[in-house]
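Heads up, one of the protein chains got dropped from this complex, but the rest are sitting where they should.
Just so it is clear, A and B label the chains in written order, and each chain counts residues from 1 on its own.
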Amino acid sequence: MLEVTNLTRAFGHGAAAHTAIEAVSLSVAHGELVSIVGPSGCGKSTLLRCIAGLIAPTGGRVVLRGVPVHDVPDGLAVVLQDYGRSLYPWLTVRDNVALPLRRTLRGRAARRTAADASLAAVALAGVGDKYPWQLSGGMQQRVAIARALACDPALLLMDEPFGSVDAQTREDLEDLVLRVRRERDITILLVTHDIDESVYVGDRVIVLTPGPGRVRADLPVRLPESRDQIITKELPDFVRLRTEVSRLVRSRDTRAVS
Amino acid sequence: MSWLRISWAWRWAVLVAGIGGWQLWTSRAGSSFFPRPSAIVTRMYHLWFSGPAAHVFLTADATGNLLPSLGRVLAGLAIATAIGAPLGIALGRSPVVTAYLNPLLQFARALPVVTMAPVFIVLFKIGTQMEIATIVFGTLWPILLNTIDGAATVDPVQLETARAFRMSAGQRLAWVIIPAALPKAFAGFRLSLSLSLILMVFSELVGSSSGIGYEMSNASNAFDMTFLWSTIVLLGILGYLLNELLAGAERHLLAWHTGKGRG
Partner (left out) sequence: MSHTTVTGGAAPGGTTRAATRARRPARALPWARGAAGVVVFLLLAEAAGRLGVISRSALPLTSAVLARAVLLAGNGRFLADLGATVEAWAAGMAITVAAGVPLGLLLGALPGVRVATRAIVEFLRPIPSVALILLVSLLLGPGLRMSATLIVYGAIWPVLYNTIAGIDDVDPVAKETHRAFGFSRLDTIRMVSLPSAAPFIATGIRLASAVAIILDIATGYVTGPINGPGIGAYIAQQSSGTSDLTVILAATFWAGILGLALDLLLTGAQRRLLRWHHTRLGETG
């Protein structure tokens, strides 16, 4: 589905140049949910922006379904890190969700119906007429997810989507992502700095080194398909894996482990 | 709700009390410079508002002098907005072009437009054209510069979101850039509105043969103080109404902006 080869991205020129990610290679199969975890500033957002075609890499390439990515490709949706600023305050929640549909769906009524359905899918039916700033952080985040899902993407990229919500809401949102993933034919790449989260939602966890970001480890998650915030997190396999990821994230060693 | 009503009542009570005090003071002082408010109101009625019902009670003087003045203000503002808003959006999104134009724009904004009046008189002759030219030239810069600022400072995350959803250039303009620039554009327009009244009166004082300012000039020469005061009160009411109109438009168009600020 997605092939990333030797991806490098530097900012600035000459002496001021700064490499955010270096020679990152990874691949994601159809239907997978892959977590990317790493310390703050290691280049996670940069990696995601390159994959989304929002910025051009300075080296390497991204191939999505056999096609090299140069601009934002079809069938891809992104939930940006700063969801509070990515929702348009001058549009109602429904119009925010319906806006990207203008490209694909003819007719106001059809877009409205699709937006409402998408809002209902994230348990936000009934707030369509409100403005984003009238909602709590967790609800705004769900609007951003609904907006991405409304486009019915084949690949969904999420950048620290649950960064600034309380613990309870965060767990609900994690379960929401798992449910979406079960109910739809979708591939998800989720960036996070939260180690438990990366293990809990992922089929695989990719650990990045502190900046410049390289792939430190690519670990499969061998946990039962159906997950539960209490039960799964008590499983010895979960505890072992989260400890390992934690060790990898904390270590100053930047070599890749196999 | 009831608190709102009380404050509303207060506001008007204080206004009425102020006018009452003014009436008392002018009656006692008996100065020819300060006519009584009652005399001013009577004069205003006879001058402008005692016309036939068919003309919404406006007199010939009102339709001949007030309405044209008002029309020129609105025409000037409309032209300034029609030029300033689109140009401001375009320049705001083109930092390089703006870098070339910036000193010229800053100079144009700092230029006290009144010094240009003789130029406009020569170019457009005395009258409507000269007056509209003065108003346009004076009110264009606040609208233009504030719109540039608004369009240049659109949140990068909002623009990136638009790109991530592959919105077309037209969609980005209509749904992201223009709404984001609107609050600052409005702030510029608000400045321009008060400037436009100043420039309307000014250009009629120095370069017109009709309108409110022209009539003031005549009244001053004839030492008709009641007339002078009547026009001043009228301009206050006119300005108040225009401001209320603008505030209404802002409440409607920028509800999200004020709401967000409060929330």
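The rule is short, and it goes like this: a residue touches a chain if its C-beta (ideal position, glycine included) is under 8 Å from a C-beta of that chain, and two chains touch if they have at least 3 such contacts.
Quick caveat: nothing in here was measured; it's all calculated off a predicted structure.
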**Prompt:** Which one, B:Val41, B:Leu58, B:Leu87 or B:Ala152, makes contact with the chain that was left out?
**Reply:** B:Ala152
**Complete:** Those residues of subunit B that touch the unshown chain are 7, 10-12, 14-15, 18, 33, 91-92, 95-96, 98-119, 121-123, 138, 141-142, 145-146, 148-149, 152-153, 156, 183-184, 186-188, 190-191, 194-195, 197-198, 200-202, 205-206, 212-213, 216-217, 219-220, 223, 225, 228-229, 231-232, 235-240, 242-243, 247
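Throughout what follows, only the chains that are shown with their structure count from here on.
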**Prompt:** How many angstrom between the C-alpha centroids of subunit B and subunit A?
**Reply:** 49
**Asked** Which residues of subunit B touch subunit A in the complex?
**Response** 155, 157-158, 160-161, 163-168, 171, 175-176, 179-180, 182, 256-257, 259-260, 263
**Prompt:** Which of the residues in subunit A end up touching subunit B in this complex?
**Reply:** 52, 54, 72, 74, 77-78, 80, 82, 85-86, 88-91, 99-100, 102-103, 131, 133-134, 147, 151
